[in-house]
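Notes to accompany the following structure.
Left out: one protein chain. Kept in place: all the others.
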Amino acid sequence: MIRFNNDYNRGAHPAVLEALAQTNSESYGGYGIDPWCEKAAEEIRKYLDCPEAAVHFLVGGTQANFTVISAALRPYQSVISADTGHIHVHETGAVEHCGHKIHALPSRDGKITAAQIAAEAEKYCTSGVQEHITQPKLVYLSFTTEYGTLYSRQELEEISDVCRKYGMYLFIDGARLGYGLGSCMADVTLKDIARVSDAFYCGGTKCGALFGEAVVLTNPELQDHFRSHIKQNGGMLAKGWLLGLQFYVLFKDGLYFEITKKADEFAMQIKKAFEEKEIPFYIESFTNQQFVVLENSQMEKLAQKYVFEFEERLDDNHSCVRFCTSWSTTQEEIDALTADIRGLK
Amino acid sequence: MIRFNNDYNRGAHPAVLEALAQTNSESYGGYGIDPWCEKAAEEIRKYLDCPEAAVHFLVGGTQANFTVISAALRPYQSVISADTGHIHVHETGAVEHCGHKIHALPSRDGKITAAQIAAEAEKYCTSGVQEHITQPKLVYLSFTTEYGTLYSRQELEEISDVCRKYGMYLFIDGARLGYGLGSCMADVTLKDIARVSDAFYCGGTKCGALFGEAVVLTNPELQDHFRSHIKQNGGMLAKGWLLGLQFYVLFKDGLYFEITKKADEFAMQIKKAFEEKEIPFYIESFTNQQFVVLENSQMEKLAQKYVFEFEERLDDNHSCVRFCTSWSTTQEEIDALTADIRGLK
Amino acid sequence: MIRFNNDYNRGAHPAVLEALAQTNSESYGGYGIDPWCEKAAEEIRKYLDCPEAAVHFLVGGTQANFTVISAALRPYQSVISADTGHIHVHETGAVEHCGHKIHALPSRDGKITAAQIAAEAEKYCTSGVQEHITQPKLVYLSFTTEYGTLYSRQELEEISDVCRKYGMYLFIDGARLGYGLGSCMADVTLKDIARVSDAFYCGGTKCGALFGEAVVLTNPELQDHFRSHIKQNGGMLAKGWLLGLQFYVLFKDGLYFEITKKADEFAMQIKKAFEEKEIPFYIESFTNQQFVVLENSQMEKLAQKYVFEFEERLDDNHSCVRFCTSWSTTQEEIDALTADIRGLK
Partner (left out) sequence: MIRFNNDYNRGAHPAVLEALAQTNSESYGGYGIDPWCEKAAEEIRKYLDCPEAAVHFLVGGTQANFTVISAALRPYQSVISADTGHIHVHETGAVEHCGHKIHALPSRDGKITAAQIAAEAEKYCTSGVQEHITQPKLVYLSFTTEYGTLYSRQELEEISDVCRKYGMYLFIDGARLGYGLGSCMADVTLKDIARVSDAFYCGGTKCGALFGEAVVLTNPELQDHFRSHIKQNGGMLAKGWLLGLQFYVLFKDGLYFEITKKADEFAMQIKKAFEEKEIPFYIESFTNQQFVVLENSQMEKLAQKYVFEFEERLDDNHSCVRFCTSWSTTQEEIDALTADIRGLK
């Protein structure tokens, strides 16, 4: 079986693993106070235009999301998110567990608009009973979204403008940031991401690392005592250099961008195969996740050789499924899959 | 100015106040361990068919809501509510502050259906990733709803059946319970409320008391250490007998039901006046809250003599407003208002 | 039976009750936005030297404590308290429930010293692992303490200096503030309390009101969105004017100070009776709470006519018990008790 079900089903990029092996018998200071974390932060900062950005390395995405969000908010403040946002639908209510309401704005393709956000913020501002409602203070976006779609630079700038107008933080979940930046349709760079947002993270888990998310806090307001928040929330790895080292390897010579771009290209080969077959997309994506609408017989046929993710039954005869490429996908795997797609009845 | 803006703008029913005055120099045990709380609980239980029901007296509605909900749930569990539910829209995120997500189901008139609830519960049951999502474990209804509408006995029974099928608790917010039971369109009694639900409360604040909500826990599972939950959440009044005494006076001879029924009848007089004038209702209600769509000029005219609640601007020329009667409304106030409604241009 | 067990076993001072009766049929705006709350705040501010102080009326003490504390702190911050402090021993862990650790400093008489506080703050400041420990950010004192003892003006100023030096807030629980200020041994005024602290409250529940605590936030940093915190924590009374009105009556002509001073004087009569009898004090107090060490036979004898609070069994033959006077205690009650004390064998 070949797994296209997600982008976290294999270990780490060989260069990452090799670095871990080479340093395995070295000894380091604990809890992220070590040279590798420092060097990794420096490498990441090179891609930004924000020398004052604080970089912290956390283990996983859910952890990164609720740690940033709960550190940023006061108890009466809340989060604006697409109703498809990972924090709203797949994190076991971790944000609410930290005490904060999510304003889930309707979205079909995983994106929300500046206008939607402004309307929600305006509702609070013009409310006559502000103490009876929560104050939206942070906007959560995913880049790429959970459906593989992308915000354009203009969309991000508009959203950023709304956030600044209403005094809200913009936080970008970059679990799949590499795949977003690497897309043939992307018109934003890491510098743009840093410029428009107050906080974001570069996902490692899905983009070549064994695990790890590099949280970048560009807004100094969010930097205060952040290590205390990490520790209290269980996100401070004792052997923190394992995180720093991985990100150093991924960012030093741009490996992070190279391997995710390649995965996007592989995904485009899958996309093309489905298009040629006139199999419809549930949502059109130009990144490593492809959501297609398969007939039951097609689904069963492909399931004989491939693992892909079942999303939703659409009607008696059709379902939405996801095919996912990653930094570990090979041309051979793509060739096999695209041939089998073309061979579908 | 005559206030029709809400049902909590005056003190207490004279009988309640008199009882407070008469006992003012008596001394009692603290924190709800006193004869009045005991007697009040007994009086309330007479209306139920549930001798094992536990009755606790809390000060306010928001407090009652989050105390019951957070006592009932484990951290990974969540609440199903109408998106118009008070806990979702007017309690500053108190339920989320206690750590729990709300599944807000769409509703126009304040009500949700058994089918909606079942669909939401089913989503969890059939999910392949249960540990990534919260488990809906409690259904929150308001009776009357925030729009003055009523669930019928059949609707409540259907919802109750769904709750039992999926192992969920049914909790009924009865801040306006009296006005619900007293409506000319109601086909349920307090006995029905107790039978279909696992917990509910009889609102005092809006129904004749100075303050206070009588929480009734019919399901023994919810009774364990409930006083600890009350205390921890700041809801345990030192002079608890003040609550017990008020509810004793209200329930002993059915005063609670009598005064709220009267308020409903007053509301029907207002309703009739608007109907005669062909002023449309935002939502049709047969209880003490009347939501009408007024033209700007009508709104300005009435605002000269009456305080009513502005709800929402509907278009350039129309707004939704609420007129509210209560146990303290008088026939004279109604006569004045209905005459002025009839006199509108 | 005559109750000396606590200072909250009777209703309200007659003047308070009368005011409630006189305004009972008036109608007011909800949630503390009404003329009585405004006027009461003004009256209280007259006793301070702090025109910018914000005054909020909450229902009870536990609620006031955790609402102020959780509003003041960030998640990684903690509270310094005597290990006898009410928040540490009698509030069902409400502060921890809000997410904050309490540093419980050893105390025998309910008081802690500036030196103890400074040492605890210094521990954090000099720690090499700050992100692994919580930051003490608020000092909680009770005035009078849970043992009826008093801080002198000098002690309060020293503590205040330590707090300012280490950037910590000073919060004074004034559930029994009146009894503290009214003591023959007190050398502080309400003005001093306001000057040395960042927040405090004037207890109503134990000092003449039916219920209610007037929270005074002298430090503007603590004032932001405080009404949102109150509402979210269930402390916002719908009929807020009931609180404002009571405090207006109590503070307008100094009634608050007069009735608590009287109760202190009554307590001194009890104290004298025990002294004459050479019955030892568990802790010497010059306020309305008297803690004495009784022999079992003495305890049994007095228990035939009086309700008092059992505190602790000290040995096979002795126990610590509390006698409490209040605004509602009468000279007749005192005469009876002191006679019976003198008659003990």
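A few points about this structure:
Note that the chains take the letters A, B and C in the order they are written out, and that residue 1 is the start of every chain.
We adopt the following convention: a contact is a pair of C-beta atoms (placed from the backbone, for glycine too) under 8 Å apart; a residue touches a chain by one contact, two chains touch by 3 or more.
Keep in mind it's a predicted model, so treat the numbers as computed, not measured.
Touch, as defined at the top, links the missing chain to these shown chains in the whole complex: A, B, C. Checked against the hidden chain, the listed residues A:T149, A:N233 or A:T338 yield one contact partner: A:N233.
Note on the undisplayed chain: of the listed residues A:F57, A:Y151, A:F211 or A:Y282, the one touching it is A:F211. Among B:I102, B:I230 or B:L337, only B:I230 touches the chain that is left out of the view.
In the full complex, chain A contacts the hidden chain through residues 3, 6, 8-12, 14, 17, 20-21, 23-30, 59-63, 66-67, 91-94, 97, 205-206, 210-211, 228, 231-239, 242, 328.
By the touch rule set out above, chain B reaches the unshown chain at residues 31, 70-71, 74-76, 130-132, 134-135, 225, 227-232, 236. By the touch definition given at the top, chain C reaches the unshown chain through residues 75-76, 78, 89-93, 96-102, 104, 128-129, 131-134, 310.
We take it that only the chains that are shown with their structure count from here on.
Chain contacts in this assembly form a complete graph, since each chain touches every other chain.
In terms of their C-alpha centroids, the spacing between chain A and chain B amounts to 42 Å. A straight line joining the Cα centres of chain B and chain C is 34 Å long. Shared contact sites, meaning residues of chain B that touch two or more other chains, fall at 91-93, 97.
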